[in-house]
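Missing here is one protein chain; the remaining ones are kept as they sit in the complex.
The letters A and B name the chains in turn, as written, and every chain counts its residues from 1.
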Amino acid sequence: MADTTRRRGWVGYALFLPAAAWLLVFFVVPFYSLFATSLYDQSGSDFRGWEMTYEFGNYADAIEQYWQPLLRAILYAGIATLICLVLGYVLAYAIAFKSGRWKTLLLVLVIAPFFTSFLLRTLSWQLLLADDWYIVDFLQFLHILGPDDRLLNTPVAVITGLAYNFLPFMVLPLFASIDKIDHRLIEASGDLYANPVAAFFKVTWPLSLPGVVSGTLLTFIPAAGDYINAQLLGNTNTRVIGSVIEGQFTDANNSAIAASLSMSLMVIILVMVFLYIRRAGTEDLL
Amino acid sequence: MNWIRRHLVLILGLLVLAYTFVPIAVVVLMSFNDPATRNVYRFDGFTLHNWTNMCEDPAMCDALWLSIRVGLLATLVATLLGTLAAFALVRYDFFGRSSSNLLIFLPMAAPEIVLGSSLLTLFVQGGFAGQLGFWTIFIAHVMFCLSFVVVTVRSRLAGMDDTLEQAAADLYATPSQTFWRVTFPLVLPGILGAALLSFSLSFDDFIITNLNSGSETTFPMYVWGAARVGVPMQVNVVGTLMFVISVVIVVAVELNNRRRQKALAAT
Partner (left out) sequence: MSQQAEATSPPDTSASYDGLRLSHLTKTFPGFTAVNDLSLDVPRGSFFALLGPSGCGKTTTLRMVAGLETPTDGTIELAGQDITHAKPYRRPVNTVFQNYALFPHLDIFENVAFGLRRRKAGDVERQVEEMLALVELEGQARKKPAQLSGGQQQRVALARALINKPEVLLLDEPLGALDLKLRRGMQIELKRIQTEVGLTFVHVTHDQEEAMTMADTVAVMNKGVIEQMGSPTELYENPRSTFVANFLGKSNLIEGQVTNRASDFLTVDMQGITVSVPADRAHTDGDRGWVGIRPEKVLIGPEGAELDAPGNTIPGGVISDVSFVGVSTQYLVRMPWGQELEVFAQNTGRVEIFPEGTKVELSWRPEYAFLLDASQDALAGAQDDNV
């Protein structure tokens, strides 16, 4: 695609300005107010406007109290992301390589289920994983579950929900990357004595890595902050940081703690992402 | 047996795909459910009652109506601003363009709880704590939809053959005519796709909305609230409708594309 010489001048600014302004005011600036809120002295009132005290101690308190949900959120998201990676890779590979003229249709089918409400889909899992429904019965039949064990309201259910709900975020970037692989490279590897397994590990997988990186990031990050799955499919012991933050804001009116937890979550995620990208390489992330 | 071995990957892939539809099947199924008790989410009996009495709980329909209103307005604004921004990013060069790309990408990558809570602190600090409601929801929705609109329209625009516009100019079209008669029709599918995506995201959003809605209740918030005491089955009617409408739109578009391609091929 020939690169048009881009035009210079004020028109470019003018076109970009409204969107940029919206994002600056309602996305960038809020991080400052989030930070400011996290530094409130909680004993004061938080309806007083831009008053900042430098209570870094809030962070210590918050983490001391809530490090478990924080870790739990990251753990669940991590496991769910791995599951999504396996399932998603199989699906993306099948569509990219094995589907011929059904490719577009299959892609549409991948996204289609996710046009229903997130909440309703998660509620469906309540039914699917219920004690007296087929899945649990089947697993009990196979003696994977004991007669008194349940799936619902356990971490397993939460992770299942997460792995289900965020699957498209994994499949689409993976597909984009796998689809770009030149089939002739796979043929060439066969010509050079690589059997199908060797061809996958030596050619397909390395070339799909950019998609793997994008996909895992786009899945892990939102999953770490999610609490819908944890609350609908889990129990009080599966409480994740998201619901703590929400609760602290709404019920407990403890915005300083909530804000510091929110900031902490964001910082942790940023650090993890940064380390991950450094290891995996940044080519063509966007 | 050998057939299975050869097509193993495809079969596995299709199984995964089928798996994604199972919960949808449940939603559709439950829309016909006649529940024995409200607390237990279980299929007890078949009925059309939910479909014929959709607003049995008026709060649900109020919430639904709010979600639709916010969704439409937010979609309108986000699509408009996002399309302008996409044009700016693809066709123009200006200082800070690459950092602008980053600015657009970041909201898509941040967890919703962080987006929602930071926006809430902004409203509170700005003194609007008492005015959380329709407009704050609207603001939040436009904010997180913008990125998706920009990315969608941008990819459509970047993939467009720009020699077409040069040809139009060569054939005496003024810039305005070129835009409306050549560029716009070609980008339109991307814009419409972005609008559809934007509406879905807005309609379905819970976490960000929940924190910034004050006393208003959108449809997802209603479901969440009801989930603690037992959801009325009508929510599944809404869910089924959402699914069916989206699928119909997408299939119609795809069929239309194929029909047009066949017509082109026949000439």
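One rule holds in what follows: contacts are C-beta pairs under 8 Å (C-beta built on N, C-alpha and C of every residue); 3 or more make two chains touch, one makes a residue touch a chain.
Predicted, not measured: the structure shown is a model, and the values here were computed from it.
Chemist: Check the whole complex and report which displayed chains the hidden chain contacts.
Modeler: The undisplayed chain, in the complete complex, is in contact with A.
Chemist: Pick out which of A:132, A:148, A:191 or A:251 touches the chain that's been left out of the picture.
Modeler: A:191
Chemist: Just to verify: which one of A:17, A:135, A:176 or A:207 makes contact with the chain not shown?
Modeler: Selected residue, touching the omitted chain: A:207.
Chemist: In the complete complex, which positions of subunit A touch the hidden chain?
Modeler: 182, 184-185, 187-195, 198, 202-203, 206-207
Just so we're on the same page, only the chains that are shown with their structure count from here on.
Chemist: Determine the centre-to-centre distance between subunit A and subunit B, using the mean Cα coordinates as centres, and give it in whole Å.
Modeler: 17
Chemist: Flag every residue of subunit B that touches subunit A in the complex, lowest number first.
Modeler: On the subunit B side, the touching residues are 7, 9-10, 12-14, 16-17, 19-24, 26-27, 30, 41-43, 81-82, 84-85, 87-89, 91-94, 100-101, 103-115, 117-122, 124-127, 129, 139-140, 142-143, 146-147, 150, 158-159, 161-163, 200, 203-204, 206-207, 210-211, 219-220, 223-224, 227, 231, 235-236, 238-240, 242-243, 246-247, 250-251, 254.
Chemist: Residues of subunit A touching subunit B in their complex?
Modeler: For subunit A paired with subunit B, touching residues are 1-2, 4, 6-9, 11-13, 15-16, 18-20, 22-24, 26-31, 33-34, 36-37, 46-47, 49-50, 87-88, 90-91, 93-95, 97-99, 104-106, 108-110, 112-113, 115-121, 123-128, 130, 132-133, 164, 167, 217-218, 221-222, 224-228, 232, 241-242, 245-246, 249-250, 255, 258-259, 262, 265-266, 269, 286.
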